[in-house]
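Accompanying notes for the structure given below.
Left out: one protein chain. Kept in place: all the others.
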Amino acid sequence: MPNKIVFLSLTLTLFLSGCDLGPSNVESGTRDQVLHLGNGTEPKDLDPHSVTGVPEHNIISALFEGLVTVNPKTLAPEPGIAASWTIDNDGKRYTFAIRDNAKWSNGDPVTADDFVWSWKRMLSPAMASEYAYQLFTVKNAKQFNHGDIKDFNQVGVKALDAKTLQVDLENPTPYFLSLLAHYSTYAVHPPTILKFGAIDEAGTLWTRPGNFVGNGPFVLDDWRLNYIIRVSKNSLYWDSENVQLNEIVFYPIDQVQTEERMFKTGALHATSSIPVDKIAVYQQKDPEKISIDPYLGTYYYRININVKPLDNPNIRKALSMAINRDLLVSSITKGGQLAAYTFTPPNTQGYYAATSPITFDIEAARALLAEAGFPNGEGFPEIELTYNTSDGHRRIAVAIQQMWKDALNIDIRLSNQDWKVYLSRIQSMDYSIARAAWIGDYPDPNTFLDMFITDGGNNQTGWSSPEYDRLIALAASQTNQQQRYRTFQQAEAILMDESPIIPIYTYTRVLLKHPQLQGWHPNILDQHPYKHVYLQEPK
Amino acid sequence: MIDSLKEYQNLNFEQGRSLWQDAWYRLNKNKLAMLGLYVIIFFVVVSILTPWLAPYGYETQNLALGASAPSAQHWLGTDIHGRDLMTRLMYGGRISLMVGFAATAVSLVIGILWGTIAGYIGGLTDTIMMRIVDILYALPFMIFIILLMVVFGRSLLLLFLAIGLIEWLTMARIVRTQVLTLRKQEFVSAAVVTGLSHWQIIRRHIIPNVLGPVIVYITLTIPSVMLLEAFLSFLGLGIQPPQSSWGVLISGGVETMEEYPWLLVFPGLALSLTLFALNFLGDGLRDALDPRATRD
Amino acid sequence: MSLLTVNHLSIDFTTRDGTVSAVSDVSFTVDKGETLGIVGESGSGKSVSCYSLLGLIPMPPGHIKNGTAIFDGIDLLQANEKTMRQIRGKRISMIFQDPMTSLNPYMRVGQQIIEPLLQHSNMSKTAAKEKAIALLEEVGISDAANRFQQYPHEFSGGMRQRVVIAMALITEPELLIADEPTTALDVTIQAQILELIHELQQRRNIAVIFISHDLDVIKRMADRTIVMEKGHIVEQGNTQAIFDAPTQAYTQKLIASIPNSAKPEAYRFTGDQDSHFLTLNNISIAYGNKKNLFKAVDNVSLTVKQGEILGLVGESGCGKTSLSHSIVRLVDIQQGEICLQQDALEKLSIAELKGKALKATRKDIQMIFQDPYASLNPRMTVFNTLAEPLRLHGLASNAEDIKNKVLTLMQDVGLEARWANKYPHEFSGGQRQRIAIARALAVEPKLIIADEPVSALDVTIQAQILSLLLKLCQERQLTMIFISHDLAVVRYIADRTAVMNQGKIVEINDTESLYQNPSDPYTKSLLAARV
Partner (left out) sequence: MLRFFVGRLLQSIPVIFIVITATFFLVRAAPGGPFDAEKTLSPEVIERLNERYNLDAPMYEQYFDYLGHLAQGDFGPSFRYTNRTVTEMIYAGLPITFELAIYAIMIALVIGIFAGMLAAIKPNSAQDYIPMSLAMTGICMPSFLLGPLLVLVFGIWLQWLPVSGWGYSPGDKILPAITLGSTYAAYIARLTRGGMLEILSQDYIRTAKAKGLPMATIIIRHALRGGLSPVVAFLGPAIAGLLAGSFVVETIFQIPGLGRFYVQAAFNRDYTMILGTTILLSCLIVLLNMLSDLLAVWLNPRLALSNEKN
């Protein structure tokens, strides 16, 4: 027994020893050009054709490059793997010239066939790629993906020669080039894929360190589940002399508080988010460390229009108009978010919605409610507001609940749900009002507005308007940007007038970053091509 | 002797002093325990009277004000929504105390019965009952709760049940080990010889003798139950905003402890106060229920 | 010049209800090589006064009011911890009452024996071990070298006590304090141990303070004797003198209460000689599983006559308790039958009873357990303990009735009514045994089985309880099976006596005749072993 005690205390002192904290990641990283990034949750996989989320995007965009990449400031398409391209056949045919010096990280050249093969993979039904629709603008792509067409040669993509890729579209699609900057359209290295499985087999081992082959500025070094992912400079990348970072280390961090603490103690150069209550603190203490940028996303409430009395658009509008959005963003979300009265964020590639029928007007709201048969909220049934468990959502819900109580004298029951329960209830339309958010896939109103076409996969309000559907379809075929945007405006006007949704605010990207982090430009998609990023002590 | 008998019969007593009357008498002499008792009573009274005492409505917001430090208007400060913390603490106390006691009561009943029966009967019955406990220990508790909620919907009653269902396991184990030693005691054999049924023996001779350790365990359970409630609320089973509970307030306070320390400190204080009060009371009760205990 | 001189020793204990004086103004001396016997009943302060010599009484609550204890020039009561450690276990060592509890069950006996040596001398472990083994041989433990490595629970009671003695003697102390060293042991073993202690003392010429409640033992061991009562020395002097001509009333009472006579005429059995009130036919009881079956009771048959007291004598583990438990259905019998006579015709076989019938019969057969401390529920007042059986068997119509019955019961067993609301722990051993008896009587049984009812009690109390039992049996025409390891007691109370050994009844006969001329060799050895 006694020696047991001694043993214990010894081991204890042993592992208590050595409490000298060396240089922080930020210091050493800045010295060696190693970027340490907080990256939200653990990526599901690193296969561009099978993943969806933002964390995955952050890593994949370091490992691959598409035909097109984006300008870090303006997000305007720029040559990537493709050195140049031509557009003809009134915007329906794109021809890409792939760089001669574009190589895979194992030395193989990147060819046009690689892209054909990769798009085939991404579109093939068995692959069950969630982002397949990103290529549905390509001729016959949808049919192939749905299995109506078996022969891929009928799909509008072919390699004219090793370095020339030709793509035919269903309609002229102004934002097509932006789509090509999205990882779902990236090429993967066929031999590597085939080494670990069939062309349309997902979840094989090819994305593991050692097996991995990519064509981006970095290659996969180390991947430890729920801990870190490290990528290091790829010397074979065509533009590698312009890549200044030697390594990037991604940390999957579930808890925002933890991430903020890590940032504060210099373990991270930048975080993926920040605890709401810390925003004010940083803005006062060290404003240079917090960055708040507009972001292509909208926070809104869905309304299940099959639920009485919410089937009455006036009531929906009344609810929407009773919310003091400015107060909400200023004292609850605090992240410089913009009060939203339309669904599409302002200045989405130059698009602005027409002035919305929705305003903050308690009197009007009361009037509408009375009109609908509930003067001063009397007899209004208690309806439930569903949100998935999260401090942020809770705070907003609590505030809005009270606003409705004060303005309209109606009672709302809050109900937070575990994420999956929440999702299943939304999908089965088993809700009255539910919190929701939408982040645009590409900078164009379409990514927002085509949601609410009849039976749209993400509509989930039960709302449907033939006129709206017609306008969205029309817009898809219009080439003139002005006309197109006007069509969208008409559509959005209908949407807001019917109010199956209550837009609340336009997202901003709020995150912490150390001043050493340079070449990291704010943009509405929060995309930061790493080859432009470098680390340097601020002057 | 006869005289003493007469004089005795004049003394008014019915079935004789019960263990409880007696415990109460002894408890009264234990200052610390009584202090604890008073604190608990105080909390209970306050939570009952809250609707009349509370300076503000628990849901009345002042978003413009937001979180503000303790002041003349708001003695304990306000939370993010500008709601008066003291008020919310009082209302939260109602929930927490209710959950704490009710849920513990559930676990107590199940735990004692289960443990006693297993320990008293022993043999195969014991083995099976204890293995069942093992199984319940091993099941993924979160999924379990979520299911409960989906099947039965959300209600305080369910909350009590859910927590009780988790807490009784340990209770049962503690009781069982106690009973195992007790049933070998001679006074149990004596009871058998007197002709008491097993149930009577369990009720009159076994259970009173396991109360001691059980009470101590309870005093530890109640506070942890209050915190568990916070986690269940997180899963959506617990109470819903704008209602609140100490557990919820604390877990919320943790996240903002640097910016708005008072949001953590005061709920924390409330809980620890209850905790210590309960602990003293518990130790006191344990001694009070043991006639042999020399009270020091 | 005496080895130890104690003067005006007084010790107080502070309890919840004020200060009690455990020892007051005790003075005595011990000379080299002599044995001083200290006799007294529990609470007489005999142990406390000796523990205080080694500073073994917990302080608080105890504290030494005044007095000196000069041992070889050192005042043991004043000496600091360090000096005391030099004396404890080196120059003065102790033997405690219960060899099981006084040995550390978690430690091999060897370690425990050599511990004092290593502590007090710079002897090497191996040397110490040799010495210990030699000593173990000397105290009569065969195969000592192996036994050295064993744990206490692997020793029988007697062997354990031998170990304790070896442990006490290994440092060759000048003074040995033996506190009831044989009380927990069977008669035959007791004799051996006493013999051993005597020899060793002669051989090593050490002084011994021998504490016991058992006058016979003191009489046999001590050169001089001190009689203590309630913390005071009542009488002291040459043992022979004291026992032959006690001057003090208390001493006389003590000596008088040693049961050494035959059963008093007045209480002898006068009933029907060939009644078969209770008949046991070929009873066998076994424990354990197929592999290692332990036969506690092996094919025993006997009959009990209505109204008699049957003594059942045997040493621990002889199966007498199992047998008695089988009669009250605390253990089940593997074979045989137990018949209780209801009336002239009807007999019922106890072993097969179930449910209501069983409950009904429980009313007829009651048991008094050995340990009055363990056999009463510590959380029940006397009143409730006694009221419970009354309510259960519906022997009282209403609360008032219950109250009266309880109080009468208490009266009958000599408990004061005002104690009704006290808890068991508030009573002395004797009083508790009275409660236990009252509980047994509550249901007005026909047969009482008394399992060692007095062995845990002091002599005087023992005498009282015995006469109480006799009285009650006669008043209520009870039949009783009286189990004991103490032959003197059985002789005093039993009409007939059965001797049990290793699960068998080796001899059964009228008590007196059995005592006068035992036939079975085991019975002979038992009688011979008597002190």
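Structural remarks
As written, the chains take the letters A, B and C, and residue 1 is the first residue of each chain.
To be clear about the criterion, a contact is a pair of C-beta atoms (placed from the backbone, for glycine too) under 8 Å apart; a residue touches a chain by one contact, two chains touch by 3 or more.
The model shown is predicted, which means the values in this text are computed figures rather than measured ones.
Every shown chain touched by the omitted chain in the complete complex is listed here: A, B, C. Residue B:Tyr137 is the one among B:Trp20, B:Tyr38 or B:Tyr137 that touches the chain not shown.
Check C:Ser102, C:Gln462 or C:Thr479 against the missing chain and you find that the one touching it is C:Ser102. When the missing chain is restored to the complex, the residue among C:Leu36, C:Leu54, C:Ile350 or C:Leu514 that touches it is C:Leu54. Residue A:Thr258 is the one among A:Thr258, A:Ser330, A:Ser465 or A:Gln490 that touches the chain not shown.
Panel shows chain B; residues 127, 131, 134-135, 137-140, 142-144, 146-147, 150, 220, 223-224, 227, 250-251, 254, 257-258, 264, 268, 271-272, 275-276, 279, 296 of it touch the chain omitted from the view.
As for the chain not pictured, it touches chain A at residues 1-2, 5, 8-9, 11-12, 15-16, 18-22, 42, 44-45, 47, 50, 52, 125-130, 132-133, 145-147, 202-205, 207-208, 224-227, 251, 253-255, 257-258, 261-262, 264-265, 267, 418-425, 427, 437, 457-458, 460. Take chain C: the residues that touch the chain left off the picture are 54, 56, 84-90, 93-94, 96, 98, 101-107, 115-116, 119-120, 151, 153-154, 164, 167, 288-289, 292.
Operating definition for what follows: only the chains that are shown with their structure count from here on.
Note: centroid distance chain A to chain B, computed from Cα atoms, is 47 Å. The distance from the centre of chain A to the centre of chain C, each centre being the mean of the chain's C-alpha atoms, comes to 85 Å.
Chain B meets chain C in the complex at residues 1, 4-5, 7-9, 13-19, 22, 185-187, 189-197, 200, 204-205, 208-209, 289-292, 294-295.
Those residues of chain B lying in contact with chain A across their complex are 59, 61, 63-64, 66-67, 80-82, 146, 149-150, 154, 234-236, 240-242, 252, 255-256, 258-260. Partner chain B is touched in their complex by these residues of chain C: 15-16, 325, 328-330, 358-359, 362-363, 365-367, 369-371, 374-381, 383-384, 387-389, 392-393, 399, 402-404, 407, 411, 416-418, 420-421, 423, 425-426, 436, 439, 443.
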